[in-house]
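Note that one protein chain of the assembly has been removed; the remaining protein chains are unaltered in position.
After this line comes chain A, so read on.
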Amino acid sequence: MDAAGNDRAAVTVPAGLFQNDALAQNTQGTYLSAMAQRTLQQKLAILSDAAKYDASCASSGTDRRDSRSGGIGSAGGTGICHAYTPDGRCISLLKILMTNFCIYDCAYCINRVSSNVERARFSPEEVVRLTLEFYRRNMIEGLFLSSGIIRSPDQTMGDMVRIARMLRVDHGFKGYIHLKTIPDAAPDLVAEAGLYADRLSVNIELPQDASLRHLAPEKRPETIRAAMADVRLNREAAKERSHTGKRPPRFAPAGQSTQMIVGADAATDRDILKTSANLYSGYRLKRVYYSAFSPIPDSSSALPLIKPPLMREHRLYQADWLMRFYGFEADEIGAAHPSGNLDLAIDPKLAWALANRAQFPVDVTRATREMLLRVPGFGTKTVDRILAARRSGAVRYGDLLRMGAIMSKAQPFVTLPDWRPGGLTDSDSLRARFAPAPEQLSLF
């Protein structure tokens, strides 16, 4: 960061922008081919392509800090999504792998040792330079660094911690850092990672232990959970003052998250939500990310080449929200449909309400907050507004519309001074009102 701009990205190769998926076919057996010849742009193409199956890009909820007292960057409060790709995912962080070389053989992962994908490896300096130069141009909020396992978990984690240390200590970087923790890494490496990173995450990968043991034979579910427990204990220890009243340094202030692949094994949505409930209660996770299993180039024969179940993923996120902000239990949501899977045609709150009509209609002028939160079409903000508006007088249909309620959904489930659902609440055709019209299946 001197006058000559020594930390600026110097390399530009106006080569093809796309990482060529077909290229993978031509590199048989060249696992350790000379990667030093690759340009920074080529490495970036390979190592961002390799990182795209990680769903998280959150940069919110960390300590408030900025560069007025030195260094570069700021963080805290809501995160910022700097761009969106056509897959509908936001780009908030520079999400890359340090390397996609890996000694593990996880069937669902493009970077597994048995894949013929092109390999590359960034030097720590390259990762730091890319992060800072993108950051200075206001393209990112920070770095999300993950990695294949090279040589050993400790070696890999040590290199990742070194990158975070260079950013924080050498360059005074105040932006956001998310590090993917390697489950088997030594506890002192994780402890150091938590000092530099805003968020740590360990992927649970699959909703059931048996699937993980089967599809990722080098990983162990108990080690993954123990790593999450370790992060929780570290965070709790960092909040306690010592006997002298001194606070220890903050540990991963934006908490931890995890990711689960949906659709690669036979787990039902109910199983998935139960696993999530266990994870939220056990490790104080900020988020569980659900990632619809997406076909990967050069795939393993252990997995089907299916279209990613995007609607299922969406419904799981909705159900997850119901558990965290609306007071629902995993079993209540999962029990709405006998198959144990969520109704793909309607949202899970509506599905629950349809299956529990005895609890409706709800009198909006009197109902408790807990019950209002269960009304389809009412979000948490709408409920807060209803509670505030009730103090100034009766809330009517038009008021609810203005306060953001989706009345087309709420109608059958509420009574208001100027609205009664009558027989609508219990009518047989209620589900059909909400579900999209059935589609004629294609014959070909």
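The rule is simple: a residue touches a chain if its C-beta (ideal position, glycine included) is under 8 Å from a C-beta of that chain, and two chains touch if they have at least 3 such contacts; residues count from 1.
Just so we're on the same page, contacts and distances are computed from a predicted model.
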item	value
UniProt protein name of the chain not shown, from "Sugar ABC transporter ATP-binding protein", "Type-4 uracil-DNA glycosylase", "Deoxyribose-phosphate aldolase" or "Protein-glutamate O-methyltransferase CheR"	"Type-4 uracil-DNA glycosylase"
Touch with the omitted chain, as defined above, among A:L44, A:L143, A:M157 or A:I272	A:L44
Touching the absent chain when the full complex is considered, from A:Y53, A:W419 or A:F434	A:Y53
Chain A residues touching the omitted chain (full complex)	1-3, 5, 8-12, 14, 17-19, 21-22, 24-25, 28-29, 31, 40-41, 44-46, 48-49, 51-53, 66-68, 70-74, 78, 80-91, 94-96, 103-105, 113-116, 130, 133-134, 136-139, 208-209, 217-218, 220-222, 225-226, 228-229, 232-233, 274, 277-278, 280-282, 284, 292, 294-301, 305, 307-308, 310, 330, 385, 388-389, 391-393, 395-396, 399, 402-403
